[in-house]
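Quick notes on the structure that follows.
Missing here: one protein chain of the complex. Every other protein chain is in place.
On to chain A.
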Amino acid sequence: MAIPVDPQPKPGPPGPARRTRVVLAEVARVGTGAERTRAELTEQTQVGEALVRGLVRAQLALALRLSLVVGIGLGGLPLLFAIAPEVGAAKLFGVNLPWLLLGLAAFPFLVAVGWAYVHLAERNEQDFTDVVQRPER
């Protein structure tokens, strides 16, 4: 909630000037974009709401995209072995391909996808933080 700040301090009554207390820091704090955006987030104004929806959508899209990678990369294997038995019977270094893929290669693959997710999700959050903390919008 932005507190309206009157830029022109009311002129004091004539005569001996009364001391007016001007707290610049407070005015500055209420006025910056970052503070206003934070307030919009916590008080769920339409702007804040749209920002959060954007973040949730970005994170969900990222998670779904990477699960699609795993869904095709790993989840497609049983189907592939079933409809193309020659792939299942193929050998690499004297070991049948399915044993190498499932017993060995699957684990580094999963870790790589997980690493990519952590990296990209943190970038999404950084983007969100940047938008919120940008002084002017």
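Here is the rule we use: contacts are C-beta pairs under 8 Å (C-beta built on N, C-alpha and C of every residue); 3 or more make two chains touch, one makes a residue touch a chain; residues count from 1.
Heads up, the rule we're going with is that contacts and distances are computed from a predicted model.
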{"item": "Chain not displayed: protein name in its UniProt record (\"Acetolactate synthase small subunit\", \"Nitric oxide reductase\", \"Nucleoside ABC transporter ATP-binding protein\" or \"Cation acetate symporter\")", "value": "\"Cation acetate symporter\""}
{"item": "Residues of chain A in contact with the chain not shown", "value": "38, 41-42, 44, 48-49, 52-53, 55-56, 59-60, 63, 66-67, 70, 74-75, 78-79, 81-83, 85, 88-89, 96, 98-99, 102-104, 106-108, 110-111, 113-115, 117-118, 121-122, 125-126, 128-129, 132-133"}
